[in-house]
Each structure stands twice: as structure tokens, then as C-alpha cells.
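For this view, one protein chain was removed and the others were kept in their places.
This part shows subunit A:
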Amino acid sequence: MATQTLSVSAPTERYTLSAYASGPMAEFARLTLYDGRMQVLADSYVTIYCQAPKGLYKLTLKLNEAYTEQYIVLDQDRHENIRTPETASAALATGFNTMHEYYSNDAEAISREPTTVLPVGQGNGALFLFFRYPDEPTFGNFHIPGQRLTDHFKLLDADRRIICDFTENDVREELVRWGWTGFHASLRPGVYYLYYGGRKAEKLWKEKQGQHAREMPIYVFEGWQTQGFMTFRNGPVFTSLIFSLAKLDHRERLGLRIQDELTLLEGVLRKFANGIYYLPQGMLANLADGKFENPFLGLVAAYSYFKSQGSGQEQFFQTVVRNLSQLLGAETPDITALNALAAEHFNTPVGIPGTLRIPAMFAPGFSLLLRQQSSSFYPSVLPGSIAEKCIANLFHDLVWTSYKPLGKPKELYERETVRIRRSDQLLESARNLDPDYEIRSGDPAPAKSVAPWKPRKPAILNSWVANSLVYALQNNEGLQMVNLPQLAAQLQVTPNMLMDTAQKLSRESGKIRAYLSVQQESELSQTFSGENLDKVAQLAGTYLPPTAG
């Protein structure tokens, strides 16, 4: 039995509607309030407050990938509390659904006692890495017996020599019930590289997809322990990687502490990864009070402030930048980038910005340095340095700098090998030079049937920098239109790299023409046409115009 009635209330009835997010990472929760006709009424972080007419409303909360919603009947003043949904993190910090004592207890212990002494000696800095699965069920689903979490990982020194293979003797690990591996070593301050050799897809294990080889700089600062956390599923989940710093000078504070600072750091970094430069007010207040002891918090806060063109906190952030320079050293690339960004923000003069030899650890900082190569505020990238070499190979999927490895890493104590195949004379001279040299004379190659000669494809044709350079030249009427620093900034490489590429193309133009003359690759032939190669030669300063007659 239905009775249709219609009651009409006065349209002027208005009530207070406030809502606030609570729970882990609530500072980073985005609230949106829709009115009864699904028009957005309010949208902000953490809290919403408005006067609204009587009616139905919908409140949504978004926290990175998590989402929750609730409906509100506004027929009186309402003060709603909306809980943040559970969220995961590699960081062993409060509030995440991946925080488990079966990981954190061991992680804390390992962070206080080195698991190995490396051949490069100890120093007054330290590196602590903790790799693990998000939880026990994930370990059960994904772990393959016999495999170790540190498979394919190596730690390299500043010269890219292997100083640790993460063998069983270097780490502590548990691969039966929960799946974790901890590494802790005392190290001299400076740059190190975490190398991952990549993995091919496994045909018999559908879930095991291939992964790119990858390398990333890790800084060890004097008096600080650099801490890295990463979770695994069907391999390392690099996007979960988070680095932090812990002070080394007080014994009682040494190592990992389960605390809110890591939660905050994770929150800011996730926003950063999405190109959102957002700083919760509470975090600013705590920074101002000097409550935080993790310099990375100050670092990302300052980046956020400057990148978002913040205002009103100038003096405070000048102090933050100054303190960070003192704590971590003004020469480290991350601080250099921050100092340059600050100088640009405040429009204050800077000294000679110097040169950059190694990549910054924090990807937005490194990216900033690369984009500003023509600015007087920023240091120039040293030609031939690791910083320059990695530019063309950068991955852009992490908030940390990472790139395709620059070749295989070297052994720490590598025996030099002379490979001589043809010349007995050379072999003899090598013996004379150093009788300890290992000689691989090699067997004569077996005779092969003679195939028609085909020129090999010059490797430079596979370079995206070369392709981009030629494309830019091709699409400009004259060379005077090509502004090398501008083009370098657009491609996010250095002018030196462009000139090197032009010179290499110019040097190899004979090989390129020979290769393309017998190929059917019309695409490549068009791109690297004789006309375009001549333009490259002009740019490289090696062009010889054809002579008459």
C-alpha cells in the first residue's frame, strides 16, 4: 500500500556541516563534499566546514589510491568524522596495514648492529636496507623457495666497483615464514650505488614478469644512517622504495625507530610522486619547533614549499635550507639543488654554483638541476661524469633518481685481462710489461662459410638523443634556429651531451651512410638522410662543403 505525500520545508533552513579526516595519514586525505545534486560544494585536505541548506550530502575521502565515502543527512548541525582507509607502505612506521611486528622487531635490531663489515672499511656513516614482503600472506603467495630478496642486487662504491654482493654472510634474512632481508654496514660518507641486474620473465611462472635493470645513487652522510625500505611481490617493487635518515650520534637513538616521522615522510613523498606539492600544517608547525630529527623531512618540505611557489614562510625556509646544508653538507647534489632552488625563489645572488659530478638522490632535485643547465643559479653537469652519463638512461617512475645501469659494475679488485687474438708480437709485449697478466690467446676461430658482407648497424642510430637531435635539426630551417642550451633543456640532457652526440654522428656518418644504403629502413634513411647528416656535421664543426669540380 503506497501513499504518496510531499512535505515541503523552508528552503532557507541552513546548518553547519563540518567534517574531518582521522586515522593514519589523515593530514594527506582529500575531502570532497557533494550536495544533493552531486555538485561539488567543498574540496580540501583534512577538514571541511560550511553552512549548507538542509538536504542530502555525500562526503568522499581520497588518500592516494584509497577511497572511501559516506552520506550525510543534514537536518541539524553535523560534525562528521571520516576514517582514512588502510594504506600500505614499505616504511616500518605506525598506521600502515603493512606494519607488522614480525618485520619491525628484527628490522629495529638489525638497524642497531651491522650485519657485515665491507672491504672498503668502516666510517662514521651507515647504510641500512630492509627488504620484505608487505605481509605473511603475500610472502606465501609470491615467494619462490630458493630465491633470495637480494638476488641480482649489488652495492657499488663511488667508482661503480662492487663492494657487496649481499651474500648470506652480508645480511640477515628470514625466508621461511615472513620473508625479509636486512643489511646494515658502517660506511664512509659519500655516494654509493644500489645496482639491480634485472630479471627475465619466467616462462613457467606466469606471475614472474621481467624487470628492468636499474641503478640508483644512495648517499651516506657523516653522522647519519641512511635507511632504505622496499617491499616485494613478484620481485622488488621499486615504487615502494623509501629512504630516510637516522642520527648516529646518540647510542640510544641509533637505528630505526618506529615513529610518525616516517609516516609523514611517506605521505609527502607520495604527493610528490604525483606532482602535488602539499605540506600539512601540522608538519610545518613541527618543523618550526624543531621536533623532527629526520633531515629528509626538512628536505622534502623545503622542496614542496619552493616548487609550489609558497609564500609567507620565507624566513623559516631560509633557516631550514641553512640547517640542512650544515647537517648534510652543502656540496651534496640534493642540497646543491635545494640551495639553487632557494636562491631562485628568494632571487638572492649565488656564488659560483660549481659542477655536478654525481646524480642527486632525490629525483625532483636532479631533474631540476638538469632542466636549469642554462641558468646561472644552477651548477653545470660535469662532462663525462656519472651524473651526465646517467641522464640519457633515466627512469622517471620513482621519486628517487634511478636509471638504466651504466654497464656492468666492476669488481673491486679486478685483475686486468689482455685479450689478444692475432698478434703474437702484442702478446709478447704484454708479457714483457707484466708477467702476472693473464693472457687469453684464444683458439683460432673456425672457418665460416663466406656470406655477403653487410655493414653493421651503427649503435648511434639507436640513441634517442641522436634521433632527437637530428629531428630538431631537420625541423629547423637553418642551424641558427637551433639553440643548443634550449634544445638540451627541452630534451633534459646537457649541451655537452648534444655536442658529443653531434660529433659522434659526424664521425660515424660514413658508416651510417654505408649502412643505410643497403637497408630498407626508409624511416631511418629519412631521419639520417645525407642532408641531415650534413647539418649535424655543421653543428659539430666538422662540415666540409663539397668543392666545385
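Assorted remarks:
FYI, a contact is a pair of C-beta atoms (placed from the backbone, for glycine too) under 8 Å apart; a residue touches a chain by one contact, two chains touch by 3 or more; residues count from 1.
One rule holds for everything that comes next: contacts and distances are computed from a predicted model.
One chain of this complex is left out of the view, and of "Copper-binding protein MbnP-like domain-containing protein", "Sugar ABC transporter permease", "Peptidase C14 caspase domain-containing protein" or "Spore coat protein CotJB", the protein name its UniProt record gives is "Peptidase C14 caspase domain-containing protein".
When the omitted chain is restored, the residue from A:A158, A:L175 or A:A273 that touches it is A:A273. Across A:V46, A:L262, A:L341 or A:L491, the single residue that touches the chain missing here is A:L491. Residues of subunit A that touch the chain left out of view are 1-9, 11, 34-40, 53-58, 62, 65, 67, 71, 73-75, 273-276, 394-397, 462-464, 467-468, 471-472, 475, 490-492, 523, 527.
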